[in-house]
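With one protein chain withheld, the remaining protein chains of the complex are depicted in position.
After this line comes subunit A, so read on.
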Amino acid sequence: ISPAQSAALGHVLQFTNCRLLRGGTLLREDLWVREGRVLDPEKLFFDERRLADKQKDCGGCILAPGFIDVQINAAGGFGVDFSQATEDVGSGVALVARKILSHGVTAFCPTLVTSPPEVYHKVLPQIPVKRGGPHGAGVIGVHLEGPFISRQKRGAHPEAYVRSFEANAFHDVLATYGSLDNVCILTLAPELGRSHEVIQELTARGIRVSLGHSVADLRTAEDAMQSGATFITHLFNAMLPFHHRDPGIVGLLTSDQVPPGRHIFYGMIADGIHTNPAALRIAHRAHPQGLVLVTDAIPALGLGNGRHTLGQQVVEVDGLSAYVAGTKTLCGSIAPMDVCVRHFLQTTGCSVESALESASLHPAQLLGLEKHKGTLDFGADADFVVLDDALHVQATYISGELVWQAEMARQ
């Protein structure tokens, strides 16, 4: 390959003096980037006989794949609520996308809680899949959490809009949402009649089906998994508790009915409030490979104590907790992703690599994106987060471009 051909391939950036998360370990390696992708420097050296055009010293920091949040409600806060049928959902999503960069999140799934069909019809077309960049984290697709859930386990979701698809199965689904074009995850309760048809149809369309807000027993949950379900929405919350003669959905973590070559993924809100640390540890030890850290952040994120709206509900924020106003029902969290990662690390005593993979690689694997996201392997998108040893975000990069930087780092 000639020098001219090599130059045409683009500018080469080399991030030095860092530790990369690659292959499950932190390696003392440089990160090479070209045209927004991670580059193989050995090929560059021998094929193109070329060095980097520019080097950046990372001060000994950790470089991890950018975090991916697959459950972040209505804008994850900052006063934006996706579930309100507003004219300008687009700018709400954009605001959130920009804000979460400072938490190390480079891609996310805006989540819509149980809402009336009018809201879905209006809002869904306004949240298209979008690449990340300096404007904000990338939108991978929408996570529809409801309305096909258990009335009993609706949590903070408004009862009036909970429904079933017994009558017309998938037709009901389409009628409710309008279009599934921008959807990548759908949470439903598998005990609802005709759920198998729905799960199969959704899976065939490439949508990840998640079990949650449900009173399903283990058998029902396993059947759902065989039909195609691959995720559990916020494990432990809004489902039957583990029982030793019927572990319910929680039992999927150690089920022997998992189809070969696959394993179940499960979301955990590691904010120190939604799950007792001991329960978090039990889940992690039972099935560490499936753990996906999610924020399940709500519109109140970043707005401080007091009352705010979530979907059709009013919520009360106090510190790191958020409850349905006037009740003890938790409704979403307000801990940002990097706080969750640190809390998870500290609570489980797991390795740094494991904590980081739970927020990056595992969600990417859940979504089938692990070739390009959630990894720093050659050829992957250069979406990464620069962290100090205590896992505080120093800087965030998308496609090799700096999109956020901590004040201290700027100085």
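Definition applied: a residue touches a chain if its C-beta (ideal position, glycine included) is under 8 Å from a C-beta of that chain, and two chains touch if they have at least 3 such contacts; residues count from 1.
Please note the rule applied: contacts and distances are computed from a predicted model.
One chain of this complex is left out of the view, and of "Cell division cycle associated 4", "Glucosamine-6-phosphate deaminase 2", "Peptide chain release factor 1-like, mitochondrial" or "TFIID and SAGA subunit", the protein name its UniProt record gives is "Glucosamine-6-phosphate deaminase 2".
Shown as candidates are A:R37, A:R50 or A:H372; the residue that touches the absent chain is A:R50.
Listed by residue number, the positions of subunit A touching the unshown chain are 30, 41-46, 48-51.
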